[in-house]
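Every protein chain except one is present and positioned as in the full complex.
== chain A ==
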Amino acid sequence: MAPTAVSNKLKATHRKQFQELQEAGEKGERERTMTLHRLFPLRLRQTIAQVRLLHGSGCGHQLEEVAMEPELRKETSVFRTQVNDPACQSERHLGQYYTLPTSHLHTIFPHGLPARYQQQVKTFNEGCVMVRQPALELISYLKAADYSKPAVRYLLYGLKGSGKTMSLCHTIHYCSTQGWLVLHIPDAHLWVKNCKELLPSSYHTSRFDQPIEASNWLRNFRTTNERFLSKIKLRQRYTWTKRESTEKGSPLGELVDMGVSRVKSSSDVVGAVLKELRLQAAETEESEGFRLAVAIDGVNSLWGRTTIKKEDKSPVAPEELTLIHNLRKMIDNNWCGGAVIATLSQTGSLYSPSSAYLPKELLGEEGFDSMDPFIPVPVSNYSEKEFESCYLYYLDRHWLQHPHSKTDEGKKEIIFLSNRNPSVLERLCAFL
């Protein structure tokens, strides 16, 4: 048969299967079919489609992988996995990359991902995250926690460039897919340094407002949590000026819009939003309740020093900033119905030595006492299996281009130069 005739016949069968799948009514199924079509040769797709019709949806993927032929499994699932839902990932998928759907990338992570990772997403035309042990551990704790008790605090710590922010993003993806409300502060260090505009707070005389940072954050918060903005109603009346106020019972979306448009009072709006969410997260999950995930990257900046100066050149302490003051209240474990996931970061921190990475060193006395008790989650460099997986992923995406980097000698040299540290490896492979 001529090739076009064959492909036409196959296209017809695929169209039929597509219609069947649509009747089953799963959008995720179609996405997964598309990725399967992209990866597997023509002949085997029919087998896979038949198998899929037999088994169910969601976590039934694992059965499909078993049903597939062994040669296929070696080709594709060594460094990639088709299980794109963080809730279904387990130890079997350790070291494998899963794809973040593009819609989720734009809604959940408008501001959360590290800069170099965003560049990588743009270059490779897809966002893939490695399933690693710290993130899986955190997700299992979140699954097992009791949400009628006060919020548990988790702290990710580790050496520079070992993957703390990416593990945090993986956990946030899990929380989002489970329908939680995610409060993501991408880098708390940006709030304590390089402040262009510092206004004295209208609410409290000794505090200072940061309108630009607060309005930026509110804008991103609005993108992330669109569906909650109309559901949550305010419990209190907020007066901004003599003529403006937000009434009790109005939706949260109105408050956030006001904060984005009225830049001057945006820091107070942030404080109000945090307070409302803290009070309302404690409700049960029948119709109104939701779970709150507070994710902060670089939490050690809340208790350190700032480089912001007042007009008389005296330094501003972190508690004198409205944003930091309100954030500290969120970290206290006096509210129920959610979790606080934080990451330590030396990279953006002020006045801390570059060799410091442990919680006691970076948080300081005050910070440690406020965070105590917390669950520490250590994040280390890649293991051998994870390194292999990363190497194969770069090869697959045509990222390792130097002819010698594909040989054994070159691979040994890459391991030696990077010490399997994720960020050093990424920077090294960037020019190889």
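What to note about this one:
Rule of thumb we're sticking to: contacts are C-beta pairs under 8 Å (C-beta built on N, C-alpha and C of every residue); 3 or more make two chains touch, one makes a residue touch a chain; residues count from 1.
Convention: contacts and distances are computed from a predicted model.
As stated in its UniProt record, the chain not included in the shown complex is "Small ribosomal subunit protein uS7m", which appears among "Protein PAT1 homolog 1", "Small ribosomal subunit protein uS7m", "4'-phosphopantetheine phosphatase" or "ATPase H transporting accessory protein 1".
Check A:146, A:312, A:365 or A:409 against the missing chain and you find that the one touching it is A:409. In the full complex, chain A contacts the hidden chain through residues 119, 122-125, 397-399, 401-405, 407, 409-410, 413, 430-432.
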